[in-house]
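What follows is part of the complex, with its chains left where they were.
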Amino acid sequence: MNMHEQFNFAIEVLGTISFSMSGSFAAMQKRLDPFGVLIIAFVTSVGGGTVRDLLLDIPVFWMHDLLTCALIILTSIFTMVFKSFEKNFRVTLFIFDSFGLGLFTIIGVQKGLHADIHPLICIGLGTITGCFGGIIRDILLNRIPLIFRKEIYATACIVGGSAFLLLTKFTTLSYTIIQIFTILLIVSIRTLAVKYHWQIPKFYGYENNSEM
Amino acid sequence: MNMHEQFNFAIEVLGTISFSMSGSFAAMQKRLDPFGVLIIAFVTSVGGGTVRDLLLDIPVFWMHDLLTCALIILTSIFTMVFKSFEKNFRVTLFIFDSFGLGLFTIIGVQKGLHADIHPLICIGLGTITGCFGGIIRDILLNRIPLIFRKEIYATACIVGGSAFLLLTKFTTLSYTIIQIFTILLIVSIRTLAVKYHWQIPKFYGYENNSEM
(Lines give C-alpha, C1' and ligand atoms only; values in the text may rest on other atoms or scores of the structure.)
Protein backbone atom coordinates (compact mmCIF):
# COMPACT_ATOMS: atom_id res chain seq x y z
CA MET A 1 0.00 0.00 0.00
CA ASN A 2 1.30 3.46 -0.81
CA MET A 3 1.23 6.20 1.80
CA HIS A 4 -2.17 7.47 0.63
CA GLU A 5 -3.78 4.04 0.91
CA GLN A 6 -2.25 3.57 4.34
CA PHE A 7 -3.76 6.92 5.33
CA ASN A 8 -7.23 5.88 4.15
CA PHE A 9 -6.88 2.46 5.76
CA ALA A 10 -5.82 3.91 9.10
CA ILE A 11 -8.73 6.32 9.44
CA GLU A 12 -11.23 3.77 8.08
CA VAL A 13 -10.15 1.46 10.90
CA LEU A 14 -10.55 4.31 13.40
CA GLY A 15 -13.98 5.13 11.95
CA THR A 16 -15.16 1.53 12.19
CA ILE A 17 -13.91 1.26 15.77
CA SER A 18 -15.58 4.50 16.80
CA PHE A 19 -18.98 3.72 15.26
CA SER A 20 -18.78 0.25 16.81
CA MET A 21 -18.17 1.87 20.21
CA SER A 22 -20.99 4.38 19.85
CA GLY A 23 -23.36 1.57 18.83
CA SER A 24 -22.27 -0.55 21.79
CA PHE A 25 -22.76 2.29 24.26
CA ALA A 26 -26.24 3.07 22.88
CA ALA A 27 -27.25 -0.60 23.06
CA MET A 28 -25.92 -1.03 26.61
CA GLN A 29 -27.86 2.03 27.70
CA LYS A 30 -30.99 0.26 26.37
CA ARG A 31 -30.11 -2.84 28.46
CA LEU A 32 -29.61 -5.19 25.50
CA ASP A 33 -27.74 -8.38 26.29
CA PRO A 34 -24.22 -8.94 24.89
CA PHE A 35 -25.44 -10.44 21.61
CA GLY A 36 -27.89 -7.59 21.14
CA VAL A 37 -25.08 -5.12 21.79
CA LEU A 38 -22.92 -6.90 19.20
CA ILE A 39 -25.69 -6.69 16.58
CA ILE A 40 -26.31 -2.98 17.19
CA ALA A 41 -22.55 -2.26 17.09
CA PHE A 42 -22.39 -4.08 13.76
CA VAL A 43 -25.38 -2.27 12.23
CA THR A 44 -24.04 1.12 13.35
CA SER A 45 -20.63 0.48 11.80
CA VAL A 46 -21.67 -1.00 8.45
CA GLY A 47 -25.18 0.44 7.95
CA GLY A 48 -24.22 3.55 6.01
CA GLY A 49 -21.69 1.87 3.75
CA THR A 50 -24.09 -1.00 3.09
CA VAL A 51 -26.87 1.28 1.85
CA ARG A 52 -24.31 3.16 -0.28
CA ASP A 53 -23.01 -0.06 -1.88
CA LEU A 54 -26.55 -1.31 -2.55
CA LEU A 55 -27.43 2.00 -4.25
CA LEU A 56 -24.24 1.86 -6.35
CA ASP A 57 -24.86 -1.85 -7.04
CA ILE A 58 -21.27 -2.71 -6.09
CA PRO A 59 -20.38 -5.61 -3.74
CA VAL A 60 -21.27 -4.77 -0.13
CA PHE A 61 -17.88 -3.88 1.39
CA TRP A 62 -18.00 -6.05 4.53
CA MET A 63 -19.24 -9.24 2.84
CA HIS A 64 -15.68 -10.18 1.89
CA ASP A 65 -13.84 -8.17 4.52
CA LEU A 66 -13.25 -10.24 7.64
CA LEU A 67 -11.11 -7.49 9.17
CA THR A 68 -14.07 -5.13 9.47
CA CYS A 69 -16.20 -7.80 11.13
CA ALA A 70 -13.41 -8.84 13.51
CA LEU A 71 -12.71 -5.19 14.38
CA ILE A 72 -16.38 -4.58 15.22
CA ILE A 73 -16.69 -7.70 17.37
CA LEU A 74 -13.46 -7.03 19.27
CA THR A 75 -14.31 -3.35 19.78
CA SER A 76 -17.81 -4.21 20.98
CA ILE A 77 -16.52 -6.82 23.47
CA PHE A 78 -13.80 -4.41 24.61
CA THR A 79 -16.42 -1.69 25.12
CA MET A 80 -18.66 -4.00 27.17
CA VAL A 81 -15.77 -5.21 29.33
CA PHE A 82 -14.30 -1.79 29.96
CA LYS A 83 -17.49 0.23 29.97
CA SER A 84 -16.79 1.32 33.53
CA PHE A 85 -14.28 3.72 31.94
CA GLU A 86 -17.11 5.18 29.90
CA LYS A 87 -17.04 8.60 31.57
CA ASN A 88 -13.37 9.01 30.66
CA PHE A 89 -14.22 7.57 27.23
CA ARG A 90 -17.04 9.92 26.37
CA VAL A 91 -14.89 12.73 24.95
CA THR A 92 -12.59 10.30 23.14
CA LEU A 93 -15.68 8.58 21.76
CA PHE A 94 -17.15 11.84 20.51
CA ILE A 95 -13.88 12.68 18.75
CA PHE A 96 -13.62 9.18 17.22
CA ASP A 97 -17.25 9.31 16.15
CA SER A 98 -16.76 12.71 14.50
CA PHE A 99 -13.65 11.46 12.67
CA GLY A 100 -15.58 8.37 11.59
CA LEU A 101 -18.36 10.60 10.28
CA GLY A 102 -15.86 12.73 8.36
CA LEU A 103 -13.91 9.84 6.86
CA PHE A 104 -16.97 7.76 5.96
CA THR A 105 -18.57 10.79 4.30
CA ILE A 106 -15.50 11.44 2.14
CA ILE A 107 -15.16 7.73 1.30
CA GLY A 108 -18.82 7.78 0.22
CA VAL A 109 -18.24 10.77 -2.07
CA GLN A 110 -15.12 9.12 -3.52
CA LYS A 111 -16.91 5.80 -4.21
CA GLY A 112 -19.70 7.72 -5.93
CA LEU A 113 -17.31 9.68 -8.16
CA HIS A 114 -15.47 6.45 -8.92
CA ALA A 115 -18.77 4.96 -10.16
CA ASP A 116 -19.34 7.97 -12.46
CA ILE A 117 -22.17 9.39 -10.40
CA HIS A 118 -22.90 13.09 -10.78
CA PRO A 119 -21.09 15.15 -8.04
CA LEU A 120 -24.38 16.52 -6.65
CA ILE A 121 -25.62 12.95 -6.11
CA CYS A 122 -22.21 11.98 -4.65
CA ILE A 123 -22.74 14.49 -1.85
CA GLY A 124 -25.93 12.59 -1.06
CA LEU A 125 -24.06 9.29 -1.11
CA GLY A 126 -21.43 10.69 1.27
CA THR A 127 -24.13 11.88 3.64
CA ILE A 128 -25.83 8.48 3.51
CA THR A 129 -22.52 6.71 4.21
CA GLY A 130 -21.84 8.93 7.20
CA CYS A 131 -25.30 9.11 8.73
CA PHE A 132 -27.35 5.99 7.97
CA GLY A 133 -25.54 3.69 10.38
CA GLY A 134 -26.59 5.91 13.27
CA ILE A 135 -30.11 6.31 11.90
CA ILE A 136 -30.65 2.53 11.63
CA ARG A 137 -29.16 2.09 15.13
CA ASP A 138 -31.64 4.60 16.56
CA ILE A 139 -34.60 3.05 14.73
CA LEU A 140 -33.71 -0.43 16.03
CA LEU A 141 -33.27 0.95 19.56
CA ASN A 142 -36.54 2.86 19.28
CA ARG A 143 -34.79 6.18 19.88
CA ILE A 144 -35.69 9.37 18.03
CA PRO A 145 -33.43 9.10 14.97
CA LEU A 146 -30.20 11.06 15.22
CA ILE A 147 -30.89 13.10 12.10
CA PHE A 148 -33.85 14.44 14.00
CA ARG A 149 -32.06 15.40 17.24
CA LYS A 150 -28.78 16.89 15.98
CA GLU A 151 -29.41 17.93 12.39
CA ILE A 152 -25.93 19.51 12.25
CA TYR A 153 -24.81 15.91 11.92
CA ALA A 154 -26.13 15.63 8.35
CA THR A 155 -25.38 19.26 7.60
CA ALA A 156 -21.68 18.73 8.40
CA CYS A 157 -21.58 15.87 5.86
CA ILE A 158 -23.22 17.98 3.15
CA VAL A 159 -20.87 20.92 3.74
CA GLY A 160 -17.79 18.69 3.93
CA GLY A 161 -18.77 16.74 0.82
CA SER A 162 -19.35 19.95 -1.14
CA ALA A 163 -16.00 21.35 0.00
CA PHE A 164 -14.28 18.14 -1.11
CA LEU A 165 -15.82 18.40 -4.60
CA LEU A 166 -15.02 22.10 -5.01
CA LEU A 167 -11.40 21.71 -3.83
CA THR A 168 -10.72 18.73 -6.12
CA LYS A 169 -12.27 20.57 -9.06
CA PHE A 170 -10.93 24.11 -8.61
CA THR A 171 -7.61 23.71 -6.78
CA THR A 172 -4.36 21.90 -7.46
CA LEU A 173 -3.96 20.73 -3.87
CA SER A 174 -2.90 17.10 -3.46
CA TYR A 175 -5.70 14.58 -2.96
CA THR A 176 -4.53 13.63 0.52
CA ILE A 177 -4.36 17.27 1.63
CA ILE A 178 -7.93 17.85 0.42
CA GLN A 179 -9.07 14.68 2.20
CA ILE A 180 -7.46 15.67 5.49
CA PHE A 181 -8.82 19.21 5.21
CA THR A 182 -12.44 18.17 4.47
CA ILE A 183 -12.40 15.50 7.18
CA LEU A 184 -11.14 18.08 9.68
CA LEU A 185 -13.78 20.49 8.37
CA ILE A 186 -16.58 18.01 9.12
CA VAL A 187 -15.10 17.20 12.53
CA SER A 188 -14.77 20.92 13.36
CA ILE A 189 -18.28 21.83 12.22
CA ARG A 190 -19.79 19.04 14.31
CA THR A 191 -17.62 19.70 17.36
CA LEU A 192 -18.25 23.45 17.33
CA ALA A 193 -21.95 22.90 16.65
CA VAL A 194 -22.28 20.66 19.71
CA LYS A 195 -20.03 22.87 21.86
CA TYR A 196 -21.79 26.14 21.02
CA HIS A 197 -25.27 24.66 20.37
CA TRP A 198 -25.25 25.85 16.75
CA GLN A 199 -28.52 25.52 14.91
CA ILE A 200 -29.33 26.11 11.26
CA PRO A 201 -31.88 28.94 11.40
CA LYS A 202 -35.36 27.64 10.58
CA PHE A 203 -36.45 30.50 8.32
CA TYR A 204 -39.94 29.01 8.22
CA GLY A 205 -41.89 29.57 11.44
CA TYR A 206 -43.88 26.36 11.52
CA GLU A 207 -46.21 26.39 14.50
CA ASN A 208 -48.86 23.81 13.56
CA ASN A 209 -47.50 20.52 14.91
CA SER A 210 -50.54 18.36 14.15
CA GLU A 211 -50.03 15.31 11.89
CA MET A 212 -51.17 15.95 8.31
CA MET B 1 -40.15 11.41 -26.97
CA ASN B 2 -43.47 10.27 -28.39
CA MET B 3 -46.73 11.47 -26.90
CA HIS B 4 -46.96 8.47 -24.55
CA GLU B 5 -43.48 9.03 -23.14
CA GLN B 6 -44.25 12.72 -22.71
CA PHE B 7 -47.38 11.74 -20.79
CA ASN B 8 -45.41 9.44 -18.45
CA PHE B 9 -42.65 12.01 -18.04
CA ALA B 10 -45.10 14.80 -17.19
CA ILE B 11 -46.90 12.90 -14.45
CA GLU B 12 -43.64 11.42 -13.09
CA VAL B 13 -42.40 14.98 -12.63
CA LEU B 14 -45.67 15.92 -10.92
CA GLY B 15 -45.42 12.84 -8.69
CA THR B 16 -41.84 13.63 -7.67
CA ILE B 17 -42.77 17.24 -6.91
CA SER B 18 -45.80 16.23 -4.86
CA PHE B 19 -44.00 13.61 -2.75
CA SER B 20 -41.16 16.08 -2.22
CA MET B 21 -43.70 18.63 -0.97
CA SER B 22 -45.45 16.18 1.33
CA GLY B 23 -42.07 15.15 2.76
CA SER B 24 -41.04 18.75 3.29
CA PHE B 25 -44.29 19.62 5.06
CA ALA B 26 -44.01 16.59 7.35
CA ALA B 27 -40.37 17.43 8.22
CA MET B 28 -41.17 21.11 8.87
CA GLN B 29 -43.98 20.07 11.19
CA LYS B 30 -41.37 18.06 13.14
CA ARG B 31 -39.16 21.20 13.36
CA LEU B 32 -36.25 19.77 11.35
CA ASP B 33 -33.79 22.35 10.08
CA PRO B 34 -33.57 23.07 6.31
CA PHE B 35 -31.04 20.29 5.63
CA GLY B 36 -33.14 17.82 7.58
CA VAL B 37 -36.20 18.88 5.58
CA LEU B 38 -34.24 18.37 2.35
CA ILE B 39 -33.22 14.85 3.39
CA ILE B 40 -36.78 13.84 4.34
CA ALA B 41 -38.15 15.33 1.10
CA PHE B 42 -35.58 13.27 -0.81
CA VAL B 43 -36.33 10.02 1.00
CA THR B 44 -40.08 10.47 0.54
CA SER B 45 -39.71 11.04 -3.20
CA VAL B 46 -37.24 8.29 -4.07
CA GLY B 47 -37.79 5.74 -1.28
CA GLY B 48 -40.44 3.61 -2.98
CA GLY B 49 -38.72 3.52 -6.37
CA THR B 50 -35.38 2.75 -4.75
CA VAL B 51 -36.69 -0.32 -2.92
CA ARG B 52 -38.41 -1.45 -6.15
CA ASP B 53 -35.19 -1.11 -8.19
CA LEU B 54 -33.15 -2.94 -5.53
CA LEU B 55 -35.67 -5.80 -5.54
CA LEU B 56 -35.59 -5.97 -9.35
CA ASP B 57 -31.79 -5.63 -9.28
CA ILE B 58 -31.91 -2.86 -11.90
CA PRO B 59 -29.94 0.42 -11.56
CA VAL B 60 -31.51 2.67 -8.92
CA PHE B 61 -33.39 5.24 -11.02
CA TRP B 62 -32.14 8.46 -9.36
CA MET B 63 -28.44 7.51 -9.26
CA HIS B 64 -27.97 8.74 -12.84
CA ASP B 65 -30.91 11.12 -13.02
CA LEU B 66 -29.88 14.62 -11.98
CA LEU B 67 -33.29 16.00 -12.96
CA THR B 68 -35.06 14.07 -10.20
CA CYS B 69 -32.55 15.27 -7.59
CA ALA B 70 -32.71 18.88 -8.78
CA LEU B 71 -36.53 18.75 -8.84
CA ILE B 72 -36.64 17.48 -5.26
CA ILE B 73 -34.19 20.10 -3.96
CA LEU B 74 -35.93 22.99 -5.73
CA THR B 75 -39.39 21.81 -4.65
CA SER B 76 -38.22 21.40 -1.06
CA ILE B 77 -36.65 24.89 -0.96
CA PHE B 78 -39.74 26.34 -2.64
CA THR B 79 -41.96 24.62 -0.07
CA MET B 80 -39.89 25.97 2.83
CA VAL B 81 -39.84 29.52 1.45
CA PHE B 82 -43.53 29.64 0.60
CA LYS B 83 -44.82 27.46 3.40
CA SER B 84 -46.91 30.36 4.66
CA PHE B 85 -49.22 29.51 1.77
CA GLU B 86 -49.56 26.01 3.15
CA LYS B 87 -53.21 26.33 4.07
CA ASN B 88 -54.07 27.19 0.48
CA PHE B 89 -51.67 24.43 -0.62
CA ARG B 90 -53.15 21.65 1.44
CA VAL B 91 -55.84 20.62 -1.06
CA THR B 92 -53.50 21.00 -4.03
CA LEU B 93 -50.93 18.95 -2.12
CA PHE B 94 -53.43 16.19 -1.41
CA ILE B 95 -54.38 16.03 -5.10
CA PHE B 96 -50.72 16.02 -6.21
CA ASP B 97 -49.87 13.38 -3.63
CA SER B 98 -52.74 11.17 -4.80
CA PHE B 99 -51.68 11.54 -8.43
CA GLY B 100 -48.11 10.74 -7.44
CA LEU B 101 -49.35 7.64 -5.65
CA GLY B 102 -51.33 6.59 -8.71
CA LEU B 103 -48.59 7.19 -11.24
CA PHE B 104 -45.80 5.67 -9.13
CA THR B 105 -47.93 2.58 -8.51
CA ILE B 106 -48.57 2.06 -12.23
CA ILE B 107 -44.89 2.74 -13.06
CA GLY B 108 -43.97 0.10 -10.48
CA VAL B 109 -46.30 -2.46 -12.05
CA GLN B 110 -44.95 -1.64 -15.52
CA LYS B 111 -41.29 -1.97 -14.44
CA GLY B 112 -42.12 -5.32 -12.86
CA LEU B 113 -43.86 -6.65 -16.00
CA HIS B 114 -40.95 -5.36 -18.07
CA ALA B 115 -38.59 -7.46 -15.90
CA ASP B 116 -40.72 -10.58 -16.51
CA ILE B 117 -42.06 -10.69 -12.96
CA HIS B 118 -45.34 -12.56 -12.43
CA PRO B 119 -48.33 -10.13 -12.49
CA LEU B 120 -49.37 -10.99 -8.93
CA ILE B 121 -45.90 -9.98 -7.70
CA CYS B 122 -46.01 -6.86 -9.91
CA ILE B 123 -49.01 -5.62 -7.95
CA GLY B 124 -46.83 -5.87 -4.86
CA LEU B 125 -44.04 -3.96 -6.60
CA GLY B 126 -46.49 -1.23 -7.59
CA THR B 127 -47.73 -0.95 -4.03
CA ILE B 128 -44.14 -0.78 -2.74
CA THR B 129 -43.29 1.94 -5.28
CA GLY B 130 -46.30 3.99 -4.26
CA CYS B 131 -46.20 3.53 -0.50
CA PHE B 132 -42.66 2.93 0.77
CA GLY B 133 -41.46 6.51 0.38
CA GLY B 134 -44.11 7.65 2.82
CA ILE B 135 -43.47 4.73 5.16
CA ILE B 136 -39.72 5.46 5.37
CA ARG B 137 -40.49 9.18 5.88
CA ASP B 138 -42.78 8.35 8.80
CA ILE B 139 -40.29 5.94 10.37
CA LEU B 140 -37.50 8.55 10.18
CA LEU B 141 -39.80 11.20 11.64
CA ASN B 142 -40.94 8.79 14.35
CA ARG B 143 -44.56 9.06 13.23
CA ILE B 144 -46.93 6.09 13.17
CA PRO B 145 -46.31 4.77 9.65
CA LEU B 146 -48.85 5.87 7.04
CA ILE B 147 -49.82 2.33 6.11
CA PHE B 148 -51.01 2.05 9.68
CA ARG B 149 -53.09 5.26 9.79
CA LYS B 150 -54.82 5.30 6.39
CA GLU B 151 -54.75 1.74 5.13
CA ILE B 152 -56.87 2.78 2.13
CA TYR B 153 -53.57 4.20 0.88
CA ALA B 154 -52.11 0.74 0.20
CA THR B 155 -55.50 -0.69 -0.72
CA ALA B 156 -55.91 1.90 -3.48
CA CYS B 157 -52.58 0.78 -4.96
CA ILE B 158 -53.54 -2.90 -4.87
CA VAL B 159 -56.93 -2.23 -6.49
CA GLY B 160 -55.44 0.11 -9.12
CA GLY B 161 -52.60 -2.28 -9.93
CA SER B 162 -55.02 -5.18 -10.33
CA ALA B 163 -57.29 -3.12 -12.58
CA PHE B 164 -54.28 -2.18 -14.73
CA LEU B 165 -53.33 -5.83 -15.19
CA LEU B 166 -56.87 -6.99 -15.95
CA LEU B 167 -57.50 -4.18 -18.47
CA THR B 168 -54.22 -4.75 -20.33
CA LYS B 169 -54.88 -8.50 -20.43
CA PHE B 170 -58.60 -8.65 -21.24
CA THR B 171 -59.35 -5.44 -23.16
CA THR B 172 -58.10 -3.87 -26.37
CA LEU B 173 -58.00 -0.36 -24.90
CA SER B 174 -54.87 1.66 -25.73
CA TYR B 175 -52.08 1.54 -23.15
CA THR B 176 -52.31 5.26 -22.39
CA ILE B 177 -56.07 5.05 -21.84
CA ILE B 178 -55.62 2.19 -19.39
CA GLN B 179 -52.87 4.13 -17.61
CA ILE B 180 -54.98 7.26 -17.28
CA PHE B 181 -57.97 5.24 -16.13
CA THR B 182 -56.14 3.26 -13.45
CA ILE B 183 -54.31 6.34 -12.16
CA LEU B 184 -57.64 8.17 -11.89
CA LEU B 185 -59.10 5.06 -10.22
CA ILE B 186 -56.38 5.14 -7.51
CA VAL B 187 -56.82 8.90 -7.07
CA SER B 188 -60.61 8.54 -6.80
CA ILE B 189 -60.49 5.64 -4.34
CA ARG B 190 -58.11 7.52 -2.07
CA THR B 191 -59.95 10.84 -2.35
CA LEU B 192 -63.38 9.32 -1.71
CA ALA B 193 -61.95 7.16 1.11
CA VAL B 194 -60.59 10.25 2.87
CA LYS B 195 -63.66 12.37 2.11
CA TYR B 196 -66.21 9.78 3.30
CA HIS B 197 -63.97 8.06 5.90
CA TRP B 198 -64.16 4.73 4.06
CA GLN B 199 -62.74 1.78 5.94
CA ILE B 200 -62.18 -1.79 4.78
CA PRO B 201 -64.43 -3.80 7.12
CA LYS B 202 -62.32 -5.72 9.67
CA PHE B 203 -64.25 -9.01 9.54
CA TYR B 204 -62.14 -10.26 12.47
CA GLY B 205 -63.13 -8.72 15.81
CA TYR B 206 -59.72 -8.59 17.44
CA GLU B 207 -60.09 -7.25 20.95
CA ASN B 208 -56.88 -8.43 22.66
CA ASN B 209 -54.42 -5.60 22.07
CA SER B 210 -51.59 -6.96 24.23
CA GLU B 211 -48.22 -7.55 22.58
CA MET B 212 -47.64 -11.23 21.72
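When the chains are written out, they are named A and B in that same order, and each has its own residue count from 1.
By our rule, a contact is a pair of C-beta atoms (placed from the backbone, for glycine too) under 8 Å apart; a residue touches a chain by one contact, two chains touch by 3 or more.
None of the values given here were measured: they were computed from a predicted structure.
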Assuming the complex is a homo-oligomer with 2 chains given explicitly, what is its full copy count? 3
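The criterion applied here is as follows: only the chains that are shown with their structure count from here on.
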Rounding to the nearest 5 degrees, give the angle of the rotation that lays the CA atoms of subunit A over those of subunit B. 120
Rounded to a whole Å, what is the gap between the Cα centroids of subunit A and subunit B? 30
In the complex, the residues of subunit B that touch subunit A are 22, 25-26, 28-36, 39, 42, 50, 54, 57, 59-60, 62-64, 66, 69-70, 80-81, 83-84, 90, 139-143, 149
Can you check the complex and tell me which residues of subunit A touch subunit B? 54-57, 117-118, 120-121, 124, 127, 135, 139, 144-145, 147-148, 151, 154-155, 158, 199-204, 206, 208-212
